[in-house]
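A selection of the complex's chains, in situ.
In this document, chain identifiers A and B correspond to the written order of the chains, with residue numbering beginning at 1 in each.
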Amino acid sequence: MSDTIATPAPASEAGQDGAIVLGDNQYGKAEVRVVKVDRDKPRHRITDLSVTSQLRGDFTVAHTQGDNSPVVATDTQKNTIFALAKDGVGSPEQFAMRLAEHFTSSFDWVTGGRWEVKEYTWEHIPTSLTTNASDGEHDHAFVKAGTETRTAVVQRDGDDVFVVAGLEDLSVLKSTGSEFHGFPRDRYTTLVETDDRILATSVTARWRYTTTDIDFNAAYDDVRRVMLETFADVHSLALQQTLYQMGKRVLETHPEIGEIKFSMPNLHHFLVDLAPFGLENPKEVFYAADRPYGLIEAEVKRSDVTPEPRAWATVTGFC
Amino acid sequence: MSDTIATPAPASEAGQDGAIVLGDNQYGKAEVRVVKVDRDKPRHRITDLSVTSQLRGDFTVAHTQGDNSPVVATDTQKNTIFALAKDGVGSPEQFAMRLAEHFTSSFDWVTGGRWEVKEYTWEHIPTSLTTNASDGEHDHAFVKAGTETRTAVVQRDGDDVFVVAGLEDLSVLKSTGSEFHGFPRDRYTTLVETDDRILATSVTARWRYTTTDIDFNAAYDDVRRVMLETFADVHSLALQQTLYQMGKRVLETHPEIGEIKFSMPNLHHFLVDLAPFGLENPKEVFYAADRPYGLIEAEVKRSDVTPEPRAWATVTGFC
């Protein structure tokens, strides 16, 4: 039952023209679901994370010869995530940076990597009862809040550290205050112009911090607030315009952010034609479609900030 | 390109011993995604629904002969849902009852059916800006709220109407105040007893109203409140106990409810063994497991209320 043993390429082959060689690579443990309870006070706090650790460096012999001598086991990476969580998480960004520091300082040949943290939000359960409660909230009982997931991707290349924060699936909708007209018409254009439509999207955004010396949790909360307020406030002539304004106001209020990228589906709500049934439909009854959907993606940036492609190389889902 | 035409059974066959016949059946349109905007005032309201309509009655010839003369097209059912939404939704329960009344009164041979409505919750976006806003909330911009989905299943059998309300995926967690011990041990038992564990679940609940003369929206909000408060409040010796108390308090506070059923997964959070790394773990670092999970299902009812199996026949996911 011994399968064919893969024969490694002779050493001389690697350099020859047309040789087949290993390119970029990374590996690790994905979606480690760790929940940290801070219980030093009666009012508990919980941090609910999904952590992915991926290492980069010289792992060639594992690929070409099945030699695992440099392969820090993905199981070891998982154990390390749990062990480091014992000291507290702080913020997703800080926790990812600690993991980056640990792995690159512990193993010579690990020269960098990628650490992604997703955080799910919980709120204390409101209660009218007073046992184990204060200010109308229970001390150690929680209900999951909102639809969005907070994200952080930290990448490290030698001593360079890149921090990209973000959120996914923040579902928002405007029931008026959105138009769409003035677009070009060709032989395939049938869309009717409108000066009043529902605008709905599920925001995915990622932004790069140009410093690590900030309060990541406070910054996140405020970026989320600015995005929500701007989505609500902008009278939209195009989802592109709404997106751009959201990015612009985030950058205006957050000098520590170099650029921000958005991926925003246009979740169509079509006005239902009730005329066949003898009814008018003055923008009241809509059909929420699933697929296809519009998809608007753009980056808003500062003209004087140096691009940092390494920060974005594996931050997926964006142009 | 004519496939084999199905030959209907001769009329004499239906009555003979061992004949193959049609049993229970229903059909309709599923998951009609309708969004109703109430825009008569500056502060809009939106109702975001997924509606399923299924008709019952005598549709035998469609099955046995492909004769569609009794088949109210599922497309017609969809159109009807949109048309009736024009007059306002009210509550999921009321909207489902209106659909039931419409179909059973419009078509002689439609003697009943099943109408299920799911509602997704939206909140006005909080804002510090004042344009189109009042009391710190935007008038016509919304953000999706919470993780749970409100549900209503109305079934009608002739003139009898059954209303089962509910919710799905209400995710809750207690970081302490939960024990589990005293269970029997056999040769396959390895579980260690605990007097302090995380208790987490995603509540699915359904309850039957014994009257239709109530404010369904107010009732829903209060049942949800009671369930959350009770989950938080009960010091749990078993998830079964928490479930039972949640049902008991709902029935105690809501005389209009005959019985309530729960399906509650026990979403395990295992304490991570950090001893191999020289660390203690005093209930601080947990691993959130996906599968398998415990699954606790039970009904809490009033001893003097007559069971109504027709109300529950197709309300799935419960014992």
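Following the convention adopted for this analysis, a residue touches a chain if its C-beta (ideal position, glycine included) is under 8 Å from a C-beta of that chain, and two chains touch if they have at least 3 such contacts.
Computed from a prediction, not measured in an experiment: that's the story for all the values here.
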Subunit count for the whole complex, all chains sharing one sequence, 2 displayed: 4
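Here is the rule we use: only the chains that are shown with their structure count from here on.
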Complex contacts: residues of subunit B adjacent to subunit A: 32-39, 44, 46, 48, 79, 82-83, 85-86, 122, 125-129, 131-133, 138, 140-147, 170-177, 198, 228-229, 231-233, 269, 272, 274, 276-277, 279, 281, 283-290
